[in-house]
Each structure stands twice: as C-alpha cells, then as structure tokens.
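Have a look at the structure below, then the notes.
Here we show just some of the chains, and they stay where they sit in the whole.
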Amino acid sequence: MSDNPTVEATNDEPQATTEHRIPQPDALTNKDLMKSWFGWWWANEVPHTFDRMLAPSFCFGLIPSLQKLYKDKDELAKSFQRHLLFFNTQATWGGGTLTGVTLSLEEARAKALANGEEPISEDMINNTKVGLMGPLAGIGDSIDSGTVQYIFIAMFLPFAKQGNFLGALLPFLCFAIATFTYGYYFTKMGYSLGRSAAKEIMTGGRMQGIIDGLGILGLYMMGILAGQYITIRSFLKFSISGKVFNVNTILNQILPGALPLLAVILVYWYFQRQGLKITRALLYLTGALIVLSIFYII
Amino acid sequence: MHVTLSVWQALLIAIWVALVESRILGFATLTMRFSPLMTGMMVGFIMGDIKQAMIVTAAIQLVYMGFVAPGGALPAEPAIGAAIAVPVALLGHMSPQGAIAIAVPVALLGSYLYQFRFFLNTFALKPMDKYAREGNARGLRFSIIGIPALISFVLFIPLIFIALYFGAPVISGLVSNIEHGTIIHVLNSVGGGLAALGIAIIMQVIGKKRLLPFFFLAYFMSVAFAKLEINMTIYAIFGVIFAILYVMLSQKNASENS
C-alpha cells in the first residue's frame, strides 16, 4: 500500500496538444452542475481510502461534466487522472464549493485548449483545489457535523424519548434536505466565483488573501474542536513518602488542556517530518494510546 | 436471555448496517452513521416494537451528542452500537441504561471495523487508476462505487448477522467482561485521543505553518472560556472576524477607503 500520496500534479503541459485539433467543449449548464454535485454527494465516503481519501468520489462527481468539456480522449484521461490525486474535504462547504470552482477552471482550460490559447495549467487547478480543501474541511466539519446535525437531533430528541419514530426520521430528513440544498447552492456559487477566480489567478490578485483567510478560519476551527472534543487526561498517581500526587491535577496547574494539545502537536509534527502518512500515524497513535492507557498513564 | 432473533430479522438488520456503513446512500448517511437514531428506528420496525426501540435509542443518543470526524476518525460507530444493543435490550427487556452499557463497547469495536473497511478500500480501488489512464468513464465509475460497496457488504453483513443471530449471549458475556476494568478504559482512551488524528490531518492539509497562531489562539480560548459554555457558532463568528481582520491588515491596500 502506497502510504505517501504525493499531492503534486504532473506538470508536463504537452506542447503536442495544441497541434492536433482539439474539439470545442460543450458549455456547462446548471444541469451539469447538479449532476456533478449529486455524483459527489452520492459517492461521498463510499470509496474512502487512506492514500487518496475522498479523491475518487470527487472525480466520480466530475466525470459527466469532464466528458462534456474534453471531447479529446487524451485530455479526458488526463483530467480523470489529476482528480484522482489525494483530496479530502468536507462534503458541502468543501466539496460543493470545490466542485463548482474546479468545473469553472476546467471549463476555462478546455476552451483555451480548443482555441489554441495558453490554458490554465494543471498545476493551477490542483493548487486551487488543494489550497482550499483544508480550510473548507475545517469550517464544514464544525458547522455540518458539529452544529447543524446536533441541533436537529436535539430539537427532535424529545419525540424519541417518548417512543415516537419521528424523533429519528425528522432529524435525518431535515439534515439530508438542508445539506443537499445548500451544498448545491455552494456548487453554483463556487462555479461563478471560480470564473472570477480564474481571472484573479491569472492576474495574481487577491486569491492569496482568500486562501489565507480560509486557512486561518480552518486552523482556528480545528483549535476550537481540539479544545472541545479531544479528551485525554492523566490517571497517573504517585506517592512520595505516603503523599499521593495526582498528575492530572498538577498538569492543570501548569497548563490546563496540555495533554490534548500535546497529542495534536505530536501527530502534526509527525506529518511535518514524514509527510501525510495517515495509516502509520493512525497505527502509532492507537498503539501509543493503548499502551499508555493499559498502564493507566492516561 | 435465551430468546433470539429470527434469521430474517438478523439479516435485515445486518443489511441495514451494511447500507449505512458503506455510505452507499450518499452524504445523508453521515448522520445515520454518527447517530444511533435511524438504526434504532429500523430495528424497532423490524422487531415490531418501535416505541420501546426509540426509547432505548434516545438514551444511547445522549452518549454521542457532538461527535465530529475531521479526517475520517470517528471515535465510535453509534449505528453499529445501536444495531446490536437495541435488539439485545428488546429481547432481554433491559433498561435503557443497560442498553447503553452494551452499545458503548460495541460501538468502540465497530469503529475498528470501519477503519478496516478503509484499509481494504486502499488496496481494492487500485484498478481505478488504469481506467482513468484509459479515459474509461464506465470502468472508473464501477471501481469507485461498485468495488467499495461490495467490500462493505461482504465485510459487514456476515459479521453483524452472526453477532445478532448467535450473539445475544456471546455479546452479553463479552460486554460484561469488558464493561469494567482495563479494556473499557483502554477503548475509551483510544476513542478520546483519536480525534487528535483527524484534526492534525486537516492542519497538515491546510499547510500554512505561518498561520498556526490562530490554531493556538482558538485552542486556548476554548480552554480559558470553558466555564462560559460559549456556543460553537459564536466561536466560528469570532474566527471569521479574525480571518477578515488579518487578511485586511496583511494586504497593502488595507488603509484604502471603501
């Protein structure tokens, strides 16, 4: 199993492409956007893998639209390949928006190729996707999974407590409908933003600011989630001549929240050193947690 | 507890779990997987006692309020927990609290099953690269949806079926073994700590080391203000404001009029 997926795109814009006539792409319609959004929505986490994460389902969603854009078999194959590279984001805020953005960039690229102009490079498409997927994952996870879902559950839980099946059905339906709807809205918004973004990218405009801003928000939300969801505390006690010391109490005097933070920092630091080797990190972390908890250190 | 499920009941529940855990019903399966409610309802429907099933499931739900899975790492599979615990509770006329005692360890075990599905996918999806190279949309589609769906069904249906059909006594035994003592402590610790993985993945994917101060700012805000129980949306709004201000100030045109 390849444990080290590379995110870099193949950078070889073949000069040959402009020589053999490339057919004009069909224009993308709202229906195409819906198809691609639905494809991503449907396949979403079905093909989850450790090395590509959600790339397969992202590619799955794009297939019908890419077929309309690249009548040339070679370009179509290349577009499939580039969207199978490592990709991970949250379904609506991330995947919806990026389906739209990506399609607008692909459309610009397809048109330019057909007209023999300088196309948006594969790299550019990839960088935009990769730059935005992380921040939007952070935002989307906190909002969709972390907030919207549980608000609906909390609202209707009293039904469930009374034995009424609406307590299960209503939160499911509300969540399904709400997220599908605004996910599609994000797709369309991403598509129209992408058109201007494409220009911005070319002219080196405020794109960096937007990515920075989203990065801040994503990292910030991760900080909030880390503070609220990671629960590691020490169960270690030791005694010096009869007096019992509770390590967790001492740690809280020094720095409340130190242990959960330490866990995140260690994994993050591992990724920084070794690349995004998720499986290994998972194994090491699980191993460490098991060993430490067997001895009641945590 | 010698009463057991019929073959059909066990099979239907197993298929339901496979549908949910394969995620084949689209993004909507997220909430089916994160919450025990829909599974509890289906079990009640299949076993003919929706009312009691819902009451038991509502109790289980309370344990799992607020779980998120950044980067895929959900610390437990509530749906699997409910699929096993609710039938056992209905058959054994157990209290909701007893059902929780079964659901929690089962859900923990279930999360390792889900990880295993990931693991299998990682190998089994390789054909998609070939189809992509060939520009073969049909093959691509099949390998992206068909293969992993198949894997999930082959993995979950037999296991859950066996657990349910032969399982009530086995599970009770298993559960009472691990309920107290070290095993449950270990499982809890792993569950509580694995959230760190998903968060670190997203941090790595965002990739801007320069902006890490905002991670620490948020982390220690949530620690320092814990007593105030500040709503997550408000935290998010602060995040948006910080992001906007930072970007405004870091761009040269900051002092322009608007």
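Here the chain labels run A and B in written order, and each chain numbers its own residues starting at 1.
Here, a contact is a pair of C-beta atoms (placed from the backbone, for glycine too) under 8 Å apart; a residue touches a chain by one contact, two chains touch by 3 or more.
What you are looking at is a predicted structure, and each value in this text was computed from that prediction instead of being measured.
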Subunit counts for every protein chain kind in the full complex: A x3, B x3
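The definition used in the following text is that only the chains that are shown with their structure count from here on.
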Whole-Å gap separating subunit A and subunit B, where each centre is the average of the chain's CA atoms: 17
Touch list for subunit B against partner subunit A, complex: 22-24, 26-32, 34-35, 37-38, 40-41, 44-45, 50-52, 54-55, 57-58, 61, 65-73, 115, 117-119, 121-123, 125, 128-129, 131-135, 137, 140-141, 143-145, 147-149, 152, 182, 185-186, 188-190, 192-197, 199-208, 211-212, 214-224, 226, 232-233, 235-236, 238-240, 242-244, 246-247, 250-251
Residues of subunit A that touch subunit B when the two form their complex: 1, 41-53, 56-57, 59-60, 63, 67, 73-74, 76-77, 80-81, 84, 88, 91-92, 130, 133-135, 137-139, 141-147, 149-150, 153-154, 157, 159-165, 167-169, 171-172, 175-176, 179-180, 183, 206, 209-210, 212-232, 256-257, 260-261, 263-264, 266-268, 270-272, 276, 278-279, 281-282, 285-286, 289-290, 292-294, 296, 298
